[in-house]
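Here is the structure we will look at.
What follows is part of the complex, with its chains left where they were.
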Amino acid sequence: MAEDDHAEAAVRARRELCERVAGRPLEHLAGRPVPAEEARGKVENLVGFAQVPLGIAGPLRVDTGAGPREVYVPMATTEGAMVASYSRGMKVLGAAGGARARVVAEGLSQHPMLVYADAAAAACARARVAGMRAELERATAATTRHGRLAGVEPELLGRRLVLRLVFTTGDAIGINMAARAAEACSELVARATGAEQRYVHGEDVEKRANARALQGGRGRSVVCDVVVPRAVLAAELRVAPEDLAAIHASYQLGFARLGTHNGLVQAANGLAAVFLACGQDVAYVTECATGFLELAPTPAGDLYASAHLPSLLVGTVGGGSGQGTAAECLDLLGVRGAGGANVFAEILGATVLAGDLSLLASFCTHEFVAAHERLGRNRPAGEP
Amino acid sequence: MAEDDHAEAAVRARRELCERVAGRPLEHLAGRPVPAEEARGKVENLVGFAQVPLGIAGPLRVDTGAGPREVYVPMATTEGAMVASYSRGMKVLGAAGGARARVVAEGLSQHPMLVYADAAAAACARARVAGMRAELERATAATTRHGRLAGVEPELLGRRLVLRLVFTTGDAIGINMAARAAEACSELVARATGAEQRYVHGEDVEKRANARALQGGRGRSVVCDVVVPRAVLAAELRVAPEDLAAIHASYQLGFARLGTHNGLVQAANGLAAVFLACGQDVAYVTECATGFLELAPTPAGDLYASAHLPSLLVGTVGGGSGQGTAAECLDLLGVRGAGGANVFAEILGATVLAGDLSLLASFCTHEFVAAHERLGRNRPAGEP
Amino acid sequence: MAEDDHAEAAVRARRELCERVAGRPLEHLAGRPVPAEEARGKVENLVGFAQVPLGIAGPLRVDTGAGPREVYVPMATTEGAMVASYSRGMKVLGAAGGARARVVAEGLSQHPMLVYADAAAAACARARVAGMRAELERATAATTRHGRLAGVEPELLGRRLVLRLVFTTGDAIGINMAARAAEACSELVARATGAEQRYVHGEDVEKRANARALQGGRGRSVVCDVVVPRAVLAAELRVAPEDLAAIHASYQLGFARLGTHNGLVQAANGLAAVFLACGQDVAYVTECATGFLELAPTPAGDLYASAHLPSLLVGTVGGGSGQGTAAECLDLLGVRGAGGANVFAEILGATVLAGDLSLLASFCTHEFVAAHERLGRNRPAGEP
């Protein structure tokens, strides 16, 4: 970063770069108010728009399921030093020839819960559901043209039936279409089986880290990995592969002791910042910022690094993706609209890996606090 | 909500109401761009500002540690129907005479980790730390004027020492001052005890739901409760206390099966939306959206409801709180600056309780999906 | 229990009752040493036999998948008051007409882990496994005549493949046959896919409570439920349904805060005692004592109670089941040998439910400590 990182000229030059990449003006990012009209269907009791500072990290080189990409990643945040940290990590990935990221599973699950008089009735209902697949597919098709019922698993929980429904949702996050379909399917099953109660989100997986999703995933599951040459680590991060493996071993013990589903380091930061920039629902960061990190020296003395994020709930159509600054940012990434969601998820996987490499290295070299001092927030008055 | 909820006049009228409440113009919410200068220290590689639609929920009546308040709660989101859902819940709280919320614990912990040659050395170090309290307080005081070292607990983890440091941070979230102090303290201990490695955030509690914080809390712990008369529930939510207790019992079984630290229902939604409006770090929603909900009929046939959020990491000074739309929203709540953080946390507790009451009721009455249809997002093209 | 519960005549009379029920002498229980020869294959460096006091609880009335049973349940323990507590609970179930228990799922999973050079190689391997089902079934059949491969799920974990293999194992617990088959299957897959490392129990689910098993189960999953009339509760346990529902609500909050996979109350006690009596591997209690309890008043004012134990690892053939006191106890239950394992699991489910009802009731009425004083262990010298 230059000395005058926030000078008007620097900001403008950066924005022009982004406009060239996006192939369109980025007027709302530049300050032009988003029309109130565009908030319709997204918020009630509208009074205006929150504005959050947005910087770019990168370029990020990543091999995606749709081919290699080199992108600038928009991040909206008020945590000083964070974008710089991600940028530093992306430089490492680039120097390593780029990371590789892939969506390895896809499917939005909904878990309606049906309550029966007793376990015998619940077991009968479970047996009944096995033969209702076609009926449930029809019910789904009647509520959504984009979503498709891809799986039905009736699971007993005492006298309850958890009806695990998995939907594919195209490039939308798809939560509304899935909720509609789950409503229809659970209503059908409840009627056919004489359920006493029906709760459409009964085993409520929405927007919470949980052990089940850590194993099975929800939305899009992404794995991103890379081999970083020893020399690159030394030059860019001032650490050796063994340093990162050692801190990671300590972190794993710490995570085990904490009992967390988030074995990544600063995934929440990167995801929240990109979600905010790109019109995603930031409340999902609770559910998305979970997963596994691996840092291991290779036999050749380099570093193998991977991030596995089992539950990325993102969309490039529908939701908050279509207008204003969100559309501009998705265009900057080249992922807006149909066909973009998997690539977007893969970019997020690579972003998370970049951030974790950079941050752990700064902990190893004890530069973290100093970097925050240099780049960080205005301190409350009176801080030394 | 009126038919023309997003009409220009409606938006303007609402904003004028907010300006009267805030006692100041809310220009940035109205669309005036925040100057790039104000992003200094908050982001690098600035290109502009993300804009997110913002509505108000409320009024919310809540008895806080600083006296009774009645506030409009600003929420930035793109999830249609959510602000309406919170507003509905706030109406219930108001009809019940208001909720009561209190910060019941306060302290920002940092958990540096020191690694020793073996368990014997780590145990020696643990013993050594017991006598270093005054020294660590001095080291803390040398790095921050606002933070204070309130607790030191050296904990063994094999050959590692987790140095749990608890700081009070005034009305700031205080993460940077705590990191500085933790750096200084852990460096001191490492030197005094011959640690082989030192990781300033080694047991890394930052921005992740975890079992430890669920018990011990981090930041500000808030409990909010209320007794809602049976008639109010019937009139506003079309449910009886027993209905809510029944759905909650099913939810608790579901949560137990999921293995989640978040026993609330839509806490992530409310916290993310207010955080975003008020310049808080939304990545913290991962850590803040955890806790406990209780819904129980009273002997008199009413509903006792409570939300316990052990880890609210929020600030009304420093961080992203001081400028632009964040400052405007904190002023709308009347909590900006010194003395505001606890009240802000208490308002958040009441907001969460309101949202969970409203949402669970809509699940009971099967109105959830319909409400989303009516108020919700633009569907992807082609949805029925 | 009579005054002279431990008098020789009382013990003898009870043993004669058991012999009539078992239809055979119970000589080893009566003290005749088990021949060293019978320990062959079960222990190395044999020096003798541990002796643990064993009492009977019951009779227990339970409707099983093989029809109604009324049994005396052998429990080996040194915790005074425990057998009495279970007996009291069984009396309640009997007065309610008996509980109903069913094995609702069956399958012993093994989770070999294969490590690849990178995520791309692991993903290729996952794809490859899909076509290997027949081959893996053959490999399983070559190692065991009793076990059958019932499921194969290759799951990605970064650059690792967790090969979830599910076996049915007849009436044996089947861990050895499953290990043999898992060795063969994982070796096959490793060779076919070029795995760099292969760990036969890599995602090691053996003998540990875990979130995955809480959802998916392992071994035999049992649900047991009952409706206990209000009058029975009052007469036998001195509580009302509402009392038990209230304590259970408090327990659920406590369990959520503890972060435990065991939502039952004293399941570990009952399972350990019966396992020990019946020659089961008591180390499995770690994995078996998990699950869900429900206690809810019915609309008619009675109590609905259920226990759901997703992971019971028990066998009535093989392992420690065939000789000595174990065989005698399995004969007492009428479940030794082929065809017995599911009924045995169902009896365990009912036993757990009985114990939890009794214990929670004693907590409600504050009789727990007093009962332990009356029946309990010899106190260390000097206790008042």
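Order of writing sets the labels: A, B and C. Residues in every chain begin at 1.
Rule of thumb we're sticking to: a residue touches a chain if its C-beta (ideal position, glycine included) is under 8 Å from a C-beta of that chain, and two chains touch if they have at least 3 such contacts.
Quick caveat, the model's predicted, so the values are computed rather than measured.
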Exercise. With 3 chains shown in place, count up the copies in the whole assembly for me.
Key: 4
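In the analysis below, only the chains that are shown with their structure count from here on.
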Self-check item: Self-contact between copies chain A and chain C, residue sets same or different by half
Solution: same
Self-check item: Inter-centroid spacing, chain B versus chain A (mean Cα positions, whole Å)
Solution: 20
Quiz item: Which integer distance in Å separates the CA centroid of chain A from that of chain C?
Solution: 40
Quiz item: So which stretches of chain A touch two or more other chains?
Solution: 157-158, 211-212, 259
Quiz item: What part of chain B is in contact with chain C in the complex they form?
Solution: 211, 214-215, 249, 252-253, 255-259, 261, 263, 292, 294, 296
Quiz prompt | Complex contact set, residues of chain A against chain C | solution = 100, 102, 104-105, 118-120, 123, 126, 155-159, 211-212, 214-215, 221, 223-225, 227, 259, 292, 294, 304, 306-308
